[in-house]
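Sharing a structure, written as structure tokens. Questions coming.
Removed from the display is one protein chain of the complex; every other protein chain stays in position.
Each chain gets a letter, A and B, in the order it is written, and its residues are counted from 1.
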Amino acid sequence: MRRYLPAAAIAVLAFALPPLAAATKTAYLLTQLTMSAYYVLASLGLCALMGYAGQINMGQAGFFAIGGYASAFISKLNLASRAASPFVAALDFLGLVSRGTDSYGNAYLSPSPALACLCAILLAVGVAALIGTPVLRLRGHYLAMATLGFGIVIEKIARGTNALGGADGLSSVPAFALPGGLEITGGRAARSANFTISWVVLALGLLLLVNLIGSRSGRALRALHDGEEAADAMGVDTARYKLKVFVLGAAYAALAGVLLTHYNGSIGPGEAAFMKSVRYVAIVAVGGMANLTGVLVSGLVLNFLSLRGVFGSFDDAVFGAILIAVMLIGPAGRGLAARLRPRGASAAASSAAASAAPKRGGSP
Amino acid sequence: MRLGRIARIVIFCALAVSLLPSAFAAPKGDPIKIGAVFAVTGPAAYLGAPEDRTARMVVDEINKDGGILGRPVQLIVKDTGASSEKAISFAKQLIDEDNVVAIIGPTTSGESMAIKDICQKSGVPLISCASAETITTPIAKYVFKVAPKDNYVTEAIYKTMNKMGISKIGVLAANTGFGNGGKAQLEKYAQAYGITIAISEVYDANATDLTALLTKVNATGVQAIVNWSIEPAQAIVAKNMKQLKMTQQLFQSHGFANIKYVAAAGEAAEGIIFPCSRLVVADQLPDSNPQKKLLQKYNADYRAAYKEDASTFGGHAYDSLAIIKAAIESAKSADPAKIAAAIEGVKGLSGTAGIFGFSAQDHNGLQPDAIVMVTVKKGKFVLYEGK
Partner (left out) sequence: MDGSLFIQYFVSGLTYGSIYAAVAIGFNIIYNATGIINFAQGEFAMLGGMIASSLARSCPLWLAIAAAVVATAVVGVAIERLLLRRVSRFGVLKMIIATIGISIVLRELALAAWGESVRTVPFFTGNEVSSISFLGANFSPQVLWIVGAIALVAVALTLYFKLTLTGKAMRGCSASRDGASLCGISPGRMVAIAFGMSAAIGAFAGCVVAPLTQTHYAIGSTLSVKGFTVAAFGGLGNSVAAIAAGFLLGMLESFSIVVVPEAYKDVVTIVVLLTVLVAKPTGLFGSRAAGALKEY
């Protein structure tokens, strides 16, 4: 039961913080807390892959961007001129469209953000499965480079394609309507509600991963991390598990991308940049690699500080220095969170196994 | 003791002089907070760093002169590193926390579009230093821009080409918002001026060598090449052309308007023609020009403060602050809604980019005559008279 504590805490804070912030007149902080929650979601997905399955993904930002861009593009498609076509009529019938007039007086008929979100996540999952299958056969630095290459390709495509807004990206992305009259949008009036929504999503995402880790699949994952050949010998289908976790991580990143894009109202090619992938990795490293709570806490803190401009012009340098510092600190890159909540036994065991594994040199 | 008349005059003058310092006293009262969102570091630092320096310099001077409406101006600068999500986060911080009355910047078009809706919906005037058409098209009541419209710049180039008898050109653009915007404008107006674009290509802004691309362009038999980018590509195109012994006339965009770029291109910069505002050729203007004094002062102040030459990008920050100052003074209030309305009424304001005149339909304020053609002679900027 103890392992559900962090998710529960987040869920409670989701509802408790807004009135507290209002009372202390610090409600403006909710903006950065909301944005941080979505970025942490992407890091959580990466944590499952890096910490538990022991694989590296230097292109997580690419999946984030796929999610965000797909959702933005689809929900901005104006089908008003084709309202008569059977496809559009079917969507309308199913309630999957939104209509109205935008702030410049033009009538629009677009796929609803909910439909766009679904398509975006399916697209990200599809791409992850497609490239994951060949790429996950690689190890170590080959995998790092391959995923890095993937991230760069996504960024180039986003930056070079006029339909995706080119270097300026897509803006005026519509609000994401949720049941109950709520919507994911950046307006000041919806600030508290959006904070709650984002932290509830975060809590649910965390819950899902905690359950996964504790389940049979989770144990298989940890076996995989500790020694791939051994796990293979024990009958664990390592290739399938690696792919599943890779795809799951991609789905988390894509969902985060979708929700943040609708919250911000825009997305640009910068979201697919290499430095963003580095940040996701840095946060997983600081959090303790295989420590979901650590990633959660350090992610929220670091993203919050970064978004508030506390690091000033040295933002990138801070994350780079963090990477180095964390690697130097301890065997499993123990972060502060792990120090507070000792997971001593399992962390030491996995580090011992990792260091005992033969250095993989020329043969990938 | 009876004071002689002269004594009374002297005492009166002494008292008057002793009261004078209070007339030059530092502005008192609630500071007027103006927010600035610039890309001071990162990939757009060539634009953002001069904007940041200029803004601080201008605000210092405004405060030395007594502030606006007697109140001191407090400039709050945020460095986004050209990141859109930081621009969004900082814009919201400035609006919700710092309660600024206006925001100047951002530096890039992408960031500007990201915060356009935020400023509009929050009712805080935004004067962007970026150049994309979409910033002011469609018009949002609270959103303005001070960079010249891309079509003024392209039409100036085409008019010059007509005079030079050039009709077949090649267009090269960097894969940035600026580059793509310029390319789109060039393609849009080509036919109207009888220009044929034989080849139009986008290259990676960080490319270190463009000889292969230029070879391709050279093979199409064009008479001139237009390059739309900022550094380092501007210098690379110029140098590569000379190394390939290409003799076509090279036109650059208004992104070339900084003498540092001429130095970077060395001898290859000789003869390049580009459009820009009168800032870089201020000394060559006739004395009757209304901008001359302002431009010379800006050039001199900037050089004294920062030991480098001023550029037109820094000038955008200068103009944004000048416009806000004029608007506040004319509205006699620092209320954001009143400032936005007052900006629309600003007319005949001399800035670094030209003479500004806004209206409800024109949120850019510049006319085509804000642009002049400039060329490089012996490593210096010279007004292009046409030969």
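By definition in this document, a contact is a pair of C-beta atoms (placed from the backbone, for glycine too) under 8 Å apart; a residue touches a chain by one contact, two chains touch by 3 or more.
Just so we're clear, the structure is a prediction, and the values are computed from it rather than from any experiment.
Contact with the chain not shown here comes from a single listed residue; of A:Leu5, A:Leu178 or A:Met327, that residue is A:Met327.
In the complete complex, the hidden chain is touched by one of B:Met164, B:Leu244 or B:Ile355, namely B:Leu244. Within the set B:Asn99, B:Asn206 or B:Ser359, the residue that contacts the chain not displayed is B:Asn206. When you scan B:Tyr46, B:Phe90 or B:Phe274 for touch with the missing chain, the hit is B:Tyr46. Across A:Pro18, A:Gly54 or A:Gly218, the single residue that touches the chain missing here is A:Gly54.
For chain B, the residues touching the chain absent from view are 41-43, 45-46, 49, 175, 201-204, 206-213, 215-216, 219, 231-232, 235-236, 239, 242-245, 260, 264-268.
In the full complex, chain A touches the hidden chain at residues 50, 54, 56, 58, 134-135, 137-142, 144-146, 148-150, 152-153, 156-157, 159-160, 274-275, 278, 281-282, 285, 314, 316-317, 319-324, 326-328, 331, 333, 351, 354-355, 357, 359-364.
In the analysis below, only the chains that are shown with their structure count from here on.
Each chain gets one centre point, the mean of its Cα atoms, and the points for chain A and chain B are 38 Å apart. Considering their complex, residues 27-28, 31-32, 35, 103-104, 159-160, 162, 166-169, 171-172, 186-188, 260, 264-268, 270-271, 307-309, 312-313, 315-316 of chain A touch chain B. Residues of chain B touching chain A in their complex: 40-41, 78-79, 81-86, 88-90, 92-93, 96-97, 109-110, 113-114, 116-118, 120-122, 132, 134, 138, 140, 175-180, 202.
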